[in-house]
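Note that one protein chain is taken out, while the other chains of the complex remain in position.
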Amino acid sequence: MQMSREDLERAYRTMRTIRAFETNVHVEAQAGRVPGSTHLYAGQEAVATGVCMALGNGDHIVSTHRGHGHSIAKGCEVGPMMAEILGKESGTCKGKGGSMHIADLNVGMLGANGIVGGGPPLACGAALTAKTLKTGSVAVAFSGDGAVNQGTTAESLNLAMVWNLPVIFVIEDNGWGEATSSEFATAGDIVMRAQGYGMAAELVDGLSLSNVYESTSAAVTRARAGEGPSLLHMKTERFYGHFNGDVDTYRSEESKRVQRHERDCLTRLRATLIKSGLIEEGTLDAIDAEVEDAIDAAVKAARAANEPDPATLETDVYVSYAEGN
Amino acid sequence: MQMSREDLERAYRTMRTIRAFETNVHVEAQAGRVPGSTHLYAGQEAVATGVCMALGNGDHIVSTHRGHGHSIAKGCEVGPMMAEILGKESGTCKGKGGSMHIADLNVGMLGANGIVGGGPPLACGAALTAKTLKTGSVAVAFSGDGAVNQGTTAESLNLAMVWNLPVIFVIEDNGWGEATSSEFATAGDIVMRAQGYGMAAELVDGLSLSNVYESTSAAVTRARAGEGPSLLHMKTERFYGHFNGDVDTYRSEESKRVQRHERDCLTRLRATLIKSGLIEEGTLDAIDAEVEDAIDAAVKAARAANEPDPATLETDVYVSYAEGN
Amino acid sequence: MGRKSFRAALNEALHQEMKADPRVVVFGEDVTGGTGGDGEQDAWGGAFGVTKGLLGAYGRERVLDTPITESAFVGAAAGAALTGLRPVVEIMFVDFIGVCLDQVMNQAAKFRYMFGGKTRCPMVLRATFGAGARSASQHSQALYPIFTHIPGLKVVIPSTPSDAKGLLIEAIRDDDPVVFLEHKMLYDEQGEVADQSYAVPFGEARIVREGPDAAIFAYGRMVGRAEAAAAKLAEEGINVSVIDPRTTSPLDTETILEFTEETGRVIIVDEASPRCGMAADISSIVAEQAFGALRAPILKVTPPHTPVPYAPSLEDAYLPDAARIVDAVRRSLAHR
Partner (left out) sequence: MGRKSFRAALNEALHQEMKADPRVVVFGEDVTGGTGGDGEQDAWGGAFGVTKGLLGAYGRERVLDTPITESAFVGAAAGAALTGLRPVVEIMFVDFIGVCLDQVMNQAAKFRYMFGGKTRCPMVLRATFGAGARSASQHSQALYPIFTHIPGLKVVIPSTPSDAKGLLIEAIRDDDPVVFLEHKMLYDEQGEVADQSYAVPFGEARIVREGPDAAIFAYGRMVGRAEAAAAKLAEEGINVSVIDPRTTSPLDTETILEFTEETGRVIIVDEASPRCGMAADISSIVAEQAFGALRAPILKVTPPHTPVPYAPSLEDAYLPDAARIVDAVRRSLAHR
């Protein structure tokens, strides 16, 4: 499945939007304007973007604590997202959720998740809905290399096979779970683990937008055809520390230098597009500028927005009564 | 590692003891003298026996809800066990635990377990003790084919590899988790699952005492040498229904007939011993009679024993105070 | 109308709701039983037979056996509920919540709030609970205080066949996650149950018996024991009220306070462990909101702070019984 020029332009815009968004969240956090902690997606843009481009609006994703990129790629609006992260009433979740709980069911984004491994069972559920109601949808569970060890992930792989669900497990392997290296914490081989459940699985270069897109598209096709779940093990890079407060001393300066200079999926896509002549540099620059403006506007609006009215503290606990009981 | 005549005689005695014990528990249960429910080990004797013969007294095992066989094989006394199952004060656990919670730390039996998948993490812990205190011990976690899907098992495989623990995961695959077939519920291949964690793993004929003993001995040797954990996938047979109240209609009568007649590990061992001339039939008959007597005595004593004094209801909740607080 | 068992009443509720709404699906371990085998395909209907017969009526697409992986399939219920199904998921014994609490506590219960009110998670988590079956420490717990503690969950504990049916139908129709707890010793209880479909609303206590001398609040199997105690006391001319709040969350505080005002004497019978339990919860509401009406200490009749023991002699001593309830009422009345 090849990407059209239009697709590529859209992909570039999405990746650039995620990068700019995260850069700005970082600035806001450093300036003390993000009330809680936040986990930046910068460096991993090709994964969220390539995966979500292979999905339709009716498909569902389940995200992680590092969810801004998935949210943007699946179509959440950056304005409310930024407001949510700043704890404002105009936020995606009215300020109740914050960075780790952004969700928008209208675009099939079932929620970031503060629990490592919390998502895969939920994705099985979304896939069960698709299968039972014959909607033709697929569900994607994003998980980190750390989350892959959590029992919930293993259970979900098995359940997905047993129920033959249209679900795709995307393992975003950025080499780290907080300050612990996956080389230490994740024994064996993730693709082989999935194969142990009889599941179709492959290793994917997560820094290559087209590799991500193509492998996901193939998995989506299989899932829609009723041919069952897949696991895609995507190798990628986390540019910042684990969260905004992490000084990141467990990685050597040299390894960080190499990473930023040689393993930036955005630089790589840009270079490929220009070199191949598919999109000219000027168009990309224009996109950059537009994105910059849009994110600027989101930040300004978020800063200016009101904090939620304390009167809303007790609303939205239950559907059937206005206040917690 | 070959078994001596003495070993084989001991193994036969153990297997026969387990079979007789379970047959008698079944009778007691049918007669209404077992207060709770109980899960019989009959059919699987070669696994518990072969595994535990490869262990020393200082090694630990962690068992399951179907724990009588493991307990006997590891050296728990049948008298107190029977009393425990009948809910008597002379029981292994003073009547507080019953069939599903038999434990005897003196012989390295860390407990049956009513939670499917509850055991593997505990075995990792016992192995950590061995490694940290350099005791040279190994730990074995018995799990069923149902338990192998539980997240705790997957997590334990990974942890055992990451910490390089002297632990052995024995998967007793009797084809069923309650009334659900493992063909349905357990996707893929259990040996491959373990290999996905980089773990040494093999498929073992769990009806063959010597295969069980030899594969376990090899795993024990590896573990003691600091060469890490292993998984042994042992195919076996469950003769009774899942628990004493299970009428077992989900298996066809024909499949049950074949099982009992062609897949009885005890019949097989007996035939092999006689045929090979290693132990003469008369000796085996004598063992049978001795075992029968011993279990009879255990049953009689258990029936005659007192129920626990209600005054003990609140003791043994905490070490540091006599009663629950 | 007719006499039906608690089990049959639950089964009827499931049948009627599955028939009425194609979004209702049922899954859990052995909810059919027999899957993958060469024998009977609907061999169990759950460990307690509650879901028996659903497979034949609604097929494998809507009645699914699961592997023994509570986190995965309870989480799947939550994910399915978010996206358009109305799952009724069973964990066999409530004690097994230990392996899957996260999906209930941090996922299902919190979605709506965390997401700013934009989602619904209409799932029912069914489980059996309670002591009395000689099932020992890991298969006999009550645990409803844990669920009651968690905002975002509704918690239901029926005590009669009729309530079992009506409350389960209400639970399935409810748009919030509901934990529905069935006492394992009640499945064979018989009672009048209407044939047609009906719902019993949450947060409305059932007044089991009215009497001016004291008020006993109880849930589940303890309701019957409270009734037995009340009957015993009535022989001596002591007439007490027995109230079954039926749901712990929401709680019918109004009725509880009303009966406190009327009687001035409160006894709460709770099968759960005593610390931070339902007896404590109700007591504290009464002590805060109806203090002026109290004429005696608020008494809790609960098991001791111990795991549930196996042996009959111990388990019988563990559980509150009519004699202990009678004694508590007497102690309350002794206060002038």
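First chain written, first letter: the chains are A, B and C, and each begins at residue 1.
In this text, a contact is a pair of C-beta atoms (placed from the backbone, for glycine too) under 8 Å apart; a residue touches a chain by one contact, two chains touch by 3 or more.
No experiment lies behind these values; they were computed from the predicted model shown.
Chemist: What are the shown chains in contact with the chain that isn't displayed?
Modeler: Result: the unshown chain touches A, B, C.
Chemist: So which of B:V78, B:A103 or B:M199 would be touching the chain we can't see?
Modeler: Within the whole complex, the residue contacting the unshown chain is B:A103.
Chemist: If I consider the whole complex, including the chain that's not displayed, which of C:P22, C:G98, C:P201 or C:P312 touches that chain?
Modeler: C:G98
Chemist: Going by the contact rule already stated, which one of B:A31, B:A225 or B:V319 would touch the omitted chain in the full complex?
Modeler: Of the candidates B:A31, B:A225 or B:V319, B:V319 is in touch with the missing chain.
Chemist: May I ask which residue of B:G125, B:G198 or B:P229 touches the chain that does not appear here?
Modeler: From the options B:G125, B:G198 or B:P229, the contact with the absent chain belongs to B:G125.
Chemist: Out of B:L159, B:A179, B:L266 or B:A298, which residue would touch the omitted chain in the full complex?
Modeler: B:L159
Chemist: Given the full complex, what residues of chain B touch the hidden partner chain?
Modeler: Looking at chain B, the ones touching the missing chain are residues 60, 62, 91-97, 101, 103-105, 110-111, 113-115, 118, 120-133, 135, 139, 151-152, 155-156, 158-159, 162-163, 315-321, 324-325.
Chemist: Of the residues in chain C, which ones touch the absent chain?
Modeler: Against the left-out chain, chain C lists 71, 95-99, 101-106, 109-110, 113-114, 136-138, 145-146, 148-152, 248-249, 251, 272-273, 275-281, 283-289, 291-292, 294, 296-300, 305-307, 309, 335.
Chemist: Provide the residue numbers of chain A that touch the chain removed from this figure.
Modeler: Listed in rising order, the touching residues are 35-37, 87-89, 91, 93, 95-98, 100-101, 113-117, 146-147, 149-152, 176-186, 248-252, 254-255, 307-310, 312-314, 317, 323-325.
The working rule: only the chains that are shown with their structure count from here on.
Chemist: Hey, which chain ends up farthest from chain B, C-alpha centres compared?
Modeler: A
Chemist: How many angstrom lie between the centres of chain A and chain B, each centre taken as the mean Cα position?
Modeler: About 45 Å, centre to centre.
Chemist: Can you check how far apart chain B and chain C are, centre to centre, with Cα atoms defining each centre and the answer in Å?
Modeler: Computed value for the inter-centroid distance: 35 Å.
Chemist: Among the residues of chain C, which ones contact at least 2 other chains?
Modeler: Within chain C, the residues that touch at least two other chains are 66-67, 69, 71-72.
Chemist: Name the residues of chain B that each touch 2 or more other chains.
Modeler: 149-152, 184-186
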